[in-house]
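Before any comments, here is the structure.
Complex shown without one protein chain; remaining protein chains in place.
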Amino acid sequence: MFTNFPFFPEQASQQAANVDALYFFLLAVSAFFSALIAILIVFFAVRFRRRSDTEVGEAIHGSLALELMWTFIPLGITMVMFVWGAVTFFHMTRPPQNAMEIYVVGKQWMWKLEHMDGAREINELHLPVGRPVKLIMGSEDVIHSFFIPSFRAKADVIPGRFNTLWFTPSKAGRYHIFCTQYCGTKHSNMIGWATVMEPAEYQAWVAGNVTGGTMAENGAKLFSDLSCNTCHLDSGQAQGRGPSLRNLYGRQVLLQRLETTVADDAYLRESILNPQAKIVSGFQPLMPTYQGLVTEEQLLQLIAYVKSLSDAPPPASAVKK
Amino acid sequence: METTAPTAPTLNYLNNGYGLKSWLLTKDHKRIALLYLWSITAFFFLGGFFALMIRIELLTPASDFVQPDTYNKLFTMHGVVMVFFFLIPSIPAVLGNFLVPIMVGAKDLAFPRINLLSWYIYVLGGLFTIVAAVTGGVDTGWTFYAPYSTSASNSHVILAGVGIFITGFSSILTGLNFIVTVHRMRAPGLTWFRLPLFVWAMYATSLIMILGTPVIAITVLLVAVERGLHLGIFDPALGGDPILFQHLFWFYSHPAVYIMILPAMGVVSELVQTFSRKNIFGYSFVAFSSLAIAVIGFLVWGHHLFVSGQSTYAGLMFSLISFFVAIPSAVKVFNWTATLYKGSISWDSPMLYAFGFIGLFTIGGLTGLFLATLGMDIHLHDTYFIIAHFHYVMVGGAIMGYLGGLHYWWPKITGRMYPEGWAKFAALNIFVGFNLTFFPQFIVGYLGMPRRYAMYAPEFQIYNVLSTAGATILGAGYLIPMIYFTWSLKGAAIAGDNPWGARGLEWEIPSPPPTENFPASPIVTENTHQYAPSREVGIV
Partner (left out) sequence: MSDAPPRYHPPPVAIHPEGHAPTPHHPWLQHHFDSMEQQAEASTLGMWVFLVTEIMFFGGLFMAYLVYRHQSPMGFQEASHHLNIYWGAANTAILIVSSLTMALAVRAAQTSQPAKVQVRWLLATIFFGLCFLGIKAIEYTDKFRDHIVPGAHFQWEGLYPKPAEQFYSLYFAMTGLHALHMIIGIGIMAVIAFLASRKTFDSDYYTPVEVAGLYWHFVDIVWIYLFPLLYLIGRHYTPGGH
């Protein structure tokens, strides 16, 4: 709009327009009620200004009708806000099945981003226009938050777990990435750029930037370097000391004492770092912990490897958002 | 109204005993209120100084006025001092302590010595925090999220945490005192529905103080324990859960914001009645709204965790209830406005503060709805929009309410009238300065400027410059009442018992009041704020 006084960031993702529409609605309601109260106050203050020292106000105590009206009308309006906001939120937090996954690791004070095909970036995120992207994010130290204002997208990045964020870039350009959860000295320096390119350009960029194998390939290498394969044998051979990981991702797992869970990213991460937490039915608690022996990035590579061991995509219901 | 020049009573609580000991060992709730007044004013200016430093730094995008480390400590200390040492005690400990016993017709609060103890606890906690500030500061943000606060920060977290822990007990004891006083020490005939709305507001605030404050106490204790002994409570590297910290923290800190606003709403109810010479419109609705805000306010804390990855269903519940908590506040705003209709409106300075409150609180509260809206909060969370929102309600709301109350009851507390012309000028100054400071922050927040940034993207600068300009005007505006209030103690006209022509038990006793407030227990036969000769229209 006004170049010297910008009011809104660019709308560079498909959801940005939805969020802005919601914003305009909220703005309109707020402006209306603020103006109403302000005007009424000024009008009453002038119209009923005290004219003599001994003047007193009229004896009015209340009105049930008015009270009900100004309780239920705001309630109705806020319920509209609630529903609209909830619907928008559902959409913003449920990535589509075919979203391109990119792993993000936040650490004081930089962003490390890794594409599945092996392209790695620091504080930069290259993306193609029009393709849904799902970020799977972890932190190496404290809580950060990954924010791209032009996409209207944000999620906290929390150590000890994965959070996901998805969007579909809709416009080529360069957009701010900010860390938006205070994380220490250089919090305001933990920034970067998201560069959205036309698909052909993006392919060219990928081709020129892939170094050192895909995430799954790196994960496979780690899997054997760390001797995971001595216990987790591939199926088709005799059952090893640990459960087979083929076709595991996204499916239900039967644990001890008849509990079940879904083998999602969080489960895989926990099983590597804290193997005693959930023990698969029929197996002994023998697995040692790898806490301190693998970095967040290596964890993501191992998880990518396990995902690659699935022949078919997991059932939709089993996939956590 | 007085027809002869008013004279001050010869013996009152101010001159009933001189010397430091008579003040530092007092049991008189009115003197304790003044002890609090001096201390919280000192903390206000300390917090304000930190704010000034922040705003100077933010004039330019680069971190060129102070180093980022220093900036981080500045915004942390600004928040800690303003929240825990100014806003939370302000109206309850100053105006509440002074007025609640008088408004219920009692000689003092239920536990006068506990009242004095609460002041000493407050000062002790404040000393710990000041020591933390001068020996290097804290840089975790006033929200001291784990694991940064427990494992990564290199600042005086434990020292500041101990200060907050200690001061929390001051809040708890004040709330306890008010609750027992309102239940057990009302004068004969003073039923609940004859109480002034200020007392209802203080009662609701006290409920929050006693239920919520212990939780922040244990939370800050656990942070100190984890930091000192490296136990795994919140740090995932040690086996803890950082989200547990956020839940425990916000379980108190959200109700805490209602501790900060409910008393100001109580003040506004009083101001609106006195300066329209009219009964409040919808007395019981306003009274019950205070209670509703206190209760529902305990159920919404998760709206601070919308982007933390908590379950969608938890998000839905917290969003829904957050909308519910807005409704009683809206009801109050409409009732205050309706009270003005056909009133006899005086434009005296306390009323200007009341007008400012109603307008600015409305804006601040409405922007809260943006944040309760799930799909909207994702974009706005942790940006300057949030900062603008809470400053509208805390400064445009709570502080204006406090100043309005201070002006209104100043003649009762001191027996002197402050200069009205200067008061009007200061009120206008504060209103203009405030809006110029914080309105641009809504815009720059939507643009995406994150909070707690020492350096920022250049396109945000114009709004930051406007904001700093406003802050300068606002800061000057706050200094003016300091000056004329101090001057008024000796130089201003004597006020007389009831300079405003107001109703209420406090206006039926001398200014300043005698130590025992009432010569004998008053017997109340009607609503203490009855302006109309009788009830003629409408339903309460």
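Note that the chains take the letters A and B in the order they are written out, and that residue 1 is the start of every chain.
Simple rule for what comes next: a contact is a pair of C-beta atoms (placed from the backbone, for glycine too) under 8 Å apart; a residue touches a chain by one contact, two chains touch by 3 or more.
Given the structure is predicted, the values throughout are model-derived calculations rather than measurements.
In the full complex, the chain left out of view touches A, B.
Shown as candidates are A:N209, A:N274 or A:S310; the residue that touches the absent chain is A:N274. Considering the full assembly, B:I179 is the residue among B:L52, B:V66 or B:I179 that touches the omitted chain. Touching the chain that is not shown, out of B:P61, B:P214 or B:P514: B:P214 (per the contact rule at the top). Considering B:M53, B:I121, B:A160 or B:L248, the position touching the chain not shown turns out to be B:L248 (whole complex).
Counting the whole complex, the residues of chain A in touch with the unshown chain are 53-59, 274, 276-277, 285. One chain is missing from the display, and on chain B it is touched by residues 1, 105-112, 172, 176-177, 179-181, 183-185, 187, 210-215, 217-219, 222, 225, 229-233, 239-241, 244, 247-248, 277, 344, 498, 501, 503, 505, 507-508, 516, 518-526, 528, 530, 533, 536.
Assume only the chains that are shown with their structure count from here on.
Centre-to-centre separation of chain A and chain B, using mean CA positions: 35 Å.
Chain A contributes residues 4-9, 18-19, 22-23, 26, 29-30, 33-34, 37-38, 40-41, 44-45, 48-51, 53-64, 66-67, 70-71, 74-75, 78-79, 81-82, 84-93, 108, 141-143, 145, 147, 149-150, 152-156, 158-161, 163, 176, 178-189, 191, 274 to its touches with chain B in the complex. Note for the complex: chain B touches chain A at residues 1, 63, 68-69, 72, 139-141, 145, 147-148, 151-153, 236-237, 239, 241-243, 276-279, 281-285, 307-309, 312, 315-316, 319-320, 323-324, 326-327, 330-331, 333-335, 337-338, 340-347, 355, 358-359, 362-363, 366-367, 369-370, 372-379, 381-383, 443, 446-448, 450-457, 459, 462, 501, 531-540.
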